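All protein chains but one are shown in place.
The first chain written gets the first letter, and so on, giving A, B and C; residue counts start at 1 in each chain.
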Amino acid sequence: MIGGGQGAFIGAVHRLAAALDGQYELVAGAFSSNAETSRASGQLLGLAPGRVYGSYQEMLAQEQARPEAERVQVISIVTPNHVHFAPARLALESGFDVVLDKPLTFSLAEARELAAVVAATGRRLCLTHTYTGYPMVKEARALVASGQLGRIRKVYVEYPQGWLSRLEEGSENKQAAWRTDPARSGVAGAMGDIGTHAFNLLEYVTGLQVEQLCADIHTVVPGRLLDDDGAVLLRLSGAASGVLVATQVAAGEENNLRLRVYGELGGLDWQQADANTLLVKWPDRPAEIRRTGAAYLSTAARHNARTPAGHPEGYLEAFANIYRNFALTLQAELAGQPPAPEALDFPGIEEGVRGMAFIETVIASGRSAAKWTELSV
Amino acid sequence: MIGGGQGAFIGAVHRLAAALDGQYELVAGAFSSNAETSRASGQLLGLAPGRVYGSYQEMLAQEQARPEAERVQVISIVTPNHVHFAPARLALESGFDVVLDKPLTFSLAEARELAAVVAATGRRLCLTHTYTGYPMVKEARALVASGQLGRIRKVYVEYPQGWLSRLEEGSENKQAAWRTDPARSGVAGAMGDIGTHAFNLLEYVTGLQVEQLCADIHTVVPGRLLDDDGAVLLRLSGAASGVLVATQVAAGEENNLRLRVYGELGGLDWQQADANTLLVKWPDRPAEIRRTGAAYLSTAARHNARTPAGHPEGYLEAFANIYRNFALTLQAELAGQPPAPEALDFPGIEEGVRGMAFIETVIASGRSAAKWTELSV
Amino acid sequence: MIGGGQGAFIGAVHRLAAALDGQYELVAGAFSSNAETSRASGQLLGLAPGRVYGSYQEMLAQEQARPEAERVQVISIVTPNHVHFAPARLALESGFDVVLDKPLTFSLAEARELAAVVAATGRRLCLTHTYTGYPMVKEARALVASGQLGRIRKVYVEYPQGWLSRLEEGSENKQAAWRTDPARSGVAGAMGDIGTHAFNLLEYVTGLQVEQLCADIHTVVPGRLLDDDGAVLLRLSGAASGVLVATQVAAGEENNLRLRVYGELGGLDWQQADANTLLVKWPDRPAEIRRTGAAYLSTAARHNARTPAGHPEGYLEAFANIYRNFALTLQAELAGQPPAPEALDFPGIEEGVRGMAFIETVIASGRSAAKWTELSV
Partner (left out) sequence: MIGGGQGAFIGAVHRLAAALDGQYELVAGAFSSNAETSRASGQLLGLAPGRVYGSYQEMLAQEQARPEAERVQVISIVTPNHVHFAPARLALESGFDVVLDKPLTFSLAEARELAAVVAATGRRLCLTHTYTGYPMVKEARALVASGQLGRIRKVYVEYPQGWLSRLEEGSENKQAAWRTDPARSGVAGAMGDIGTHAFNLLEYVTGLQVEQLCADIHTVVPGRLLDDDGAVLLRLSGAASGVLVATQVAAGEENNLRLRVYGELGGLDWQQADANTLLVKWPDRPAEIRRTGAAYLSTAARHNARTPAGHPEGYLEAFANIYRNFALTLQAELAGQPPAPEALDFPGIEEGVRGMAFIETVIASGRSAAKWTELSV
């Protein structure tokens, strides 16, 4: 693991998610750019001292030098955005498969370059867009793909948070500090942090691509350096249209990502706050409540759940599904077999590049007087 | 009553709403432009045959000719949009107070002219924007006005329906026929029918005004002549911003108007599908569930409910609140007293003119390549 | 109307419910046993002074003496329980049809006697068990009757309120005063006030009858004279069993009557707090959300709604359905025609007698050391 030292949020989540299904064991880490912090973090995590490193360069070099059976197989990179590209490239070029926290990179240019590295090295890259890991999001995607909703016409995705409704920068809130810092987060704040999740969810479930957008981007809290709020009109492939909302100043909101999709024949509605439910709505008959763990669900939904209906699975399980599917893919390849379709169902470099294109396009549109801006990778 | 003959939807709703609190008695009507239909409708409603008229002109003339104590006092106009202006003007000029279904008129020009008539005649006009009649919408408005949410930053209003997700025009659906006909509905379809409700709700609760907007307007169903779907980015007074969504092609949706408002200090969330609940959200303490009928509510919310908490009040009660407040206002004036603030709380000519400005602006923006269009009355 | 003077709760509800559909006009009343209060109440309601009476005896006598076309047709009795029997008997014997608030009488003995009066006079009696008036309760009953749930095995009904969680007796709360007074309420408090509603709902929806019960009855608040809380195990016809809970000391609860019924093949779940939804659950496929106003509903559900899906109907509409169906029945009979099945769907004398049997049996069981007590009418 690269990053994720003491006090980090997402690093701990990665560790929990990787541990859940027993597919991964944490054996080495460069947990901080500060060598002392890295050692202390490694010790807390019970790692062998010799495999806690002072820098990711050191880790990658020394692990590569170990006998194949004794070295790490997958590198998880859980650093702030500005430290994604370099360690990811080095890890790939050192022969490791990589799990990378989103967004893919600091900029679209880096993203394109990383895509070339992935292609050149032939290694696997997994991008942790958590929300696509939920069983009922899988069900939603399968439902759209089945054609039962007809051609998709409208898509609404929203991601309201409230935790940045005050100026947290300068406080002890480490998360707030880097996520609102252009030098570490990139060109976008809220749009990079959560807007890109909403964008990914929307494209994943519908199978459509955003082609043009019209963004209204705000920095609501005085003193903040990046956007903390935005709303975006969308034009999608297949003549669909939609709206994407992402805000971190909706005071009192937690983290309730929600997606609604309407086709010619019916609609679907999923929200993280009730993650084990997918509502499916029809014009002429009662709406259906589909539930995680039920036997009537699609293969994809059933593959990504662990317990029978009525045992709530949550955020960590969704996260773990991404890790698990990635492991199943790597294991199949190690065994010389083609991975199963269920295993290959994790976000990767393509989603990462599109995510970065979204971020740069939405910020550009926000600054533009033109109504519509093309999104192209 | 003008309009509302057999088979009409909103005419029946007006009658139920007016009857509920016993403040109105239906005594005369011109229920259809077809004299025969009017007579038949009047008979079904149990009216004296002599007070069922073949046209609104006839009704207004003959009622005006009756002794003051024996003539109608209030004229309800529940016709399609293209028959709002002329009867409203004539009724006002004939000395009657008027209840008018929304939107105010067929065009903004007519709306402005009607405003002048109201001013000139000194009669009262009440516009039935139903949704502002809900007790918990009153509570929402009182909460914003109290300042407890701080300065308002974000507003989201949405009105998803699915009943026009297929081409209903040409079927027996009388509602679909006129609402999608430019000759009867006006320049807008969904935006006039339900977008204007969403707009009114938003301005009513926040006390802010939409100043600029950026609209993406669609006619999704092939063969339809007016818009059936739209999304609008909003810039409001007080440096707030927002999103308005109105669609009639969200297959499977009923009628779930929803408003969310976020200020510096907290937020609120109301939706018609759970109309007796107002969620109030705070960053640092548990969200509150405020409920119709509770003793802790604002004066406005309590005034507009009839039963203790736990006895659901619905759409007809909300509609009836508008009629009731209008009646209380007219009764006070008849008694030579100033109406109470609670009585004066009904939508009127000003809301009507703003609604028509919204309709014309949103359609213009939809056709414009410019990002932002000014909304001015 | 008998009873329902100033400050009464249920009298006002009866007036709103009767007015809603325009089938009733309030023309006469004996609103209080205090003649002065009666006159004042009548004046407030806009009645002709000559038809506001000082006692129900006076009203019934004088109305009966009027020409048939000019006298009241239906007598609504909305007094406390101890003043149900005498005016109901007199009204029936004076040739009037009667609407009576529940429970039917002060005692089972009175109930049986009243049943004999109904049979002897041939007049109609309608008992306002409001909750059976909800459209989705009608749907629930139709669903059970259709056999789609299979044989019914389990029934859970609960009616939690919190308004008597403190000793309100002696305060200004007029409702609390008589409902907790054995001299006016009868042998039971909560069980008579709300337990009887739960009992009626359960028998109405399932079509089963409670045959034996085992009750645990409490007076929780010190100083109270009647029960304010109870739970009851039920044995029903058809080998079904169930639980009935009714309490008025569930501090913080409003009025959320809820019924769940499970058969061999599926289950249903309805609650007043979300009155326009009926959940229907199946073992092998997604649960369904059935909604008031939808076209796919049973005839009974559609007959008892006024607006399309998505326009919430509430408590007053449910109450009004009972009044409306009673009116439709009386109108059919006046026209010499058999009432339609939908019209005959209102609670009457039989439900009233069973309700009184429930009340007396449940209180007896609460005092008994025996486990099971027979319920017989």
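Here is the rule we go by: a contact is a pair of C-beta atoms (placed from the backbone, for glycine too) under 8 Å apart; a residue touches a chain by one contact, two chains touch by 3 or more.
Bear in mind that the values here come from a model prediction, so they are computed numbers and not experimental data.
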| item | value |
| --- | --- |
| Of C:54, C:95 or C:162, the one touching the omitted chain in the full complex | C:162 |
| Residue, one of C:287, C:330 or C:375, that touches the chain absent here | C:287 |
| Residue among A:148, A:256 or A:368 touching the omitted chain | A:256 |
| Option from B:68, B:172 or B:284 whose C-beta touches the chain left out | B:284 |
| Sites on chain B contacted by the missing partner chain, in the whole complex | 279-280, 284-291, 294-296 |
| Hidden partner interface residues of chain C, rising order | 149-150, 153-154, 156, 158, 160, 162-163, 165-166, 214, 216, 218, 220, 229, 231, 233, 235, 241-243, 245, 247, 249-253, 260, 262-267, 280-283, 287, 368-371 |
| Chain A, residues in touch with the chain not shown (by the definition above) | 9, 12-13, 15-16, 19-22, 26, 45-46, 161, 163, 253-256, 272-276, 291, 293, 306-317 |
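We take it that only the chains that are shown with their structure count from here on.
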| item | value |
| --- | --- |
| Whole-Å gap separating chain A and chain C, where each centre is the average of the chain's CA atoms | 55 |
| Approximate Å spacing (C-alpha centroids) for the pair chain A, chain B | 43 |
| Distance from chain C to chain B - Cα centre to Cα centre, in angstrom | 35 |
| Touching two or more other chains - residue numbers and ranges from chain A | 280, 287 |
